[in-house]
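With one protein chain removed, the remaining protein chains of the complex are shown where they sit.
What follows is chain A.
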């Protein structure tokens, strides 16, 4: 009886593993296809997108050098890094301070502000994108440093929501102890509250980095694309006139665009899990 039960359990486990393996492969397949397509001659990518490269179709790193030389990919990486780092740093600094204030100062104004932050998460970007791009243009926010302010506005909702949840779990006595020990409010924040927020800071930072790095619509609509292009805009520009697309360069650019985020994610994976689980159990 016990043996039958163990056998059934083992079969179920094997079926589960097989099922999830198929699912995982289905998810990763497009990335694998893009990866090997990036080494194929561009004419063969459209004709046989799923075929593996062979002696006839393999072009080595030609697509990569094309993407870098012809389309200004390196410059786009520079602007993307600049915008991503700047925006995320601004979001983390401002929203962590805001969340601390909203949580500790309990009045009608702070409650309203918190509700507004939460509400901003449910407003789809497409709803505001045209008025936003016009406003950004008029205010001169169509530069990489100006767009950081727009990202701050859009990223504040989720970040404030996550930080508020965490700050609530920090005993207020720690801050009171800091006050008695001789800290000003600013010093209390930077010396005591901010280091305690580190796990949430990292997980929120990762989410925001992945969003800003991969974002296409917002920079496309607001940035002055004659001067500044992010990676996603450059990839769009690889589509030439009359529907002509340099698929080889597109594939190479996609792989190059995704590599930093994947490396970053793998390095910070444990922090993401820690951040998501933070506060779930008593420490």
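Simple rule for what comes next: a contact is a pair of C-beta atoms (placed from the backbone, for glycine too) under 8 Å apart; a residue touches a chain by one contact, two chains touch by 3 or more; residues count from 1.
In this section, contacts and distances are computed from a predicted model.
Think of the chain that is not pictured: of "PTS EIIB type-5 domain-containing protein", "Na(+)-translocating NADH-quinone reductase subunit B", "Sn-glycerol-3-phosphate ABC transporter ATP-binding protein UgpC" or "Alpha/beta hydrolase", UniProt labels it "Sn-glycerol-3-phosphate ABC transporter ATP-binding protein UgpC". When the full complex is taken into account, the listed residue touching the unshown chain is A:182, out of A:30, A:140 or A:182.
Only one of A:134, A:174, A:245 or A:262 touches the chain withheld from this view, namely A:174. Considering the whole complex, the residue from A:91, A:164 or A:192 that touches the absent chain is A:192. Touching the omitted chain from chain A are residues 171, 173-174, 176-183, 187, 191-192, 195-196, 198, 283.
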